[in-house]
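Before I ask anything, let me first share the structure, which is written out below as structure tokens.
What you see is the complex with one protein chain gone and the rest in place.
Then we have subunit A:
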């Protein structure tokens, strides 16, 4: 064996030398350089000897005084363009009436539903989503955006849900106004055989939110591409993504899969007909079937029978679960259900759909969650996906899950994202930058009305390279009427103001009587301000301008804390600024007998709710609570006792997907704090309890799932109860 190798190499060397001596150089030169010779003799762009003498492309005067007095005035130009850029050339500045949104802000009106006009399931879900949104208004006078009550989702005139005489119907609406400020939803346009973008009626100047959008008919900055979703897509909440573990390497059975129809003829067949080429039966599974449509056998080719048989051997769901990449090719139309299915399954979509304006591409950076392939280069796909590094694969997978959960998992999310994109266009300086849209928790939960600065939010400290402010604001709510501040409050103010991290104390005076004069309040080293509340329970989470620090320490008049506890809890909060960090906890559980969520305030080994009677959280959550939640939900909170606590916890958990954090509390007053001592006092605790139970049920229903997450741990000081001298401990008082 070895000798044989030796001989091979020797022969090789010898022949090389021979070649070299016998004028092989001519041969070599021919082989290597003929291309270059024939091309131009130049190698690089020349360094001209006189390049310093070259003239500039435009002299400074031309560049700096780019005006022409003969031009029409800007105002005339703006008026003129209104007439030119209409319909297929619509842009926000020419086809949208911004003045409608000036007075009442961004409000959306849905046309009253007509009983005679049946709606498809999906369209009624869309309308419900809008009505559930915080932007909904029942008053057309207030509205900035209008939504038709005629089902425009399916505009394939062969379909049963196709609505005829659209033009006539639309013209009869007094509010139509040429489609100005209207938003039209559509999932299917055109029909066999060409599947054009035609909707079968004149949408005029209305914004089109359409699935399978083709880039050439897409009006950039005006239309919105939405994903294709099935009629079973949930209204709210939505299923979770399928990624439960961050494995590296991906540890999936297959690398790349496809299972679907093969079109033998017609539009889209170019790609679908070629997919079987990449099938290798091992880690790349690409299965096609010819069996679809009525007369498939007529077009049948030689592959069909074998392909059809292979097709039956694999289960689509199983492939979806067990593959790292999923091919999402165009169908007859550009988009397909497959896209959302792959996204949910954390199967990284490999898009083969040239010219598809990807869903919400105006805001979503798809390059982080999908491989955008090229239909013409199908055969390169296997090599492309094989070359993607494992850590990039993991990042892709996580991003699919984030996007699925933030924008696609329910009709609510799809519709609200659409509305949010339109809203962003109204006030560009108060809109989401791309960063907000593409980073957890996503554009729907990071409100630019609060701030456009990353450092002001609880989520971005690490990416932004900043840290939360080093002080906190104590925020005490007082509900029991009294002529002067009660003893417990005075003690509380003393304890809190003793903390070196306290910047100010705010007292929310939430009872009918006027607050005691300033002389009655204790002298503190930090400023103390009284705010007059409106007597509603949700008041405590109003984004008061007086709160200037990132951290809020929310307190009740009955809370009793020591300075050590406050200091330690604040230090913990600085490590977890996106969560609620507090002392008193409760937990939720699934009650299998009553088939609903249960709620307990008993001592348990778990916790999922931290009472805001004594808790640190980020001030952003005040804004989110007041502005993000629709009015209906806030009214619910005001009507139920002690529900605002739960709602706040549910909201924060829905945003972060993480449990709150419990910190050590001083043993002595654990029992002293009345656990149910909030809201109107003096009512039996069982009544409170049933109200809270009720509250939890209603919140789970509104969110469509149970956002609360349980935790099994408590954070204590490092040397807590350790057998070491008290003198060494920083928080000895917590142990007494």
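One rule holds for everything that comes next: a residue touches a chain if its C-beta (ideal position, glycine included) is under 8 Å from a C-beta of that chain, and two chains touch if they have at least 3 such contacts; residues count from 1.
Heads up, the rule we're going with is that contacts and distances are computed from a predicted model.
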Consult the UniProt record of the chain that does not appear here and report its protein name from "AP-3 complex subunit delta-1", "Arginine-specific demethylase JMJ22", "Septin" or "Exostosin-2".
"Exostosin-2"
Of the residues A:283, A:341 or A:456, I need the one that contacts the missing chain.
A:456
Pick from A:91, A:321 or A:596: which residue touches the chain that isn't shown?
A:91
Would you mind spotting which of A:372, A:482, A:503 or A:526 touches the chain that isn't drawn?
A:372
Pick out which of A:127, A:163 or A:243 touches the chain that's been left out of the picture.
A:243
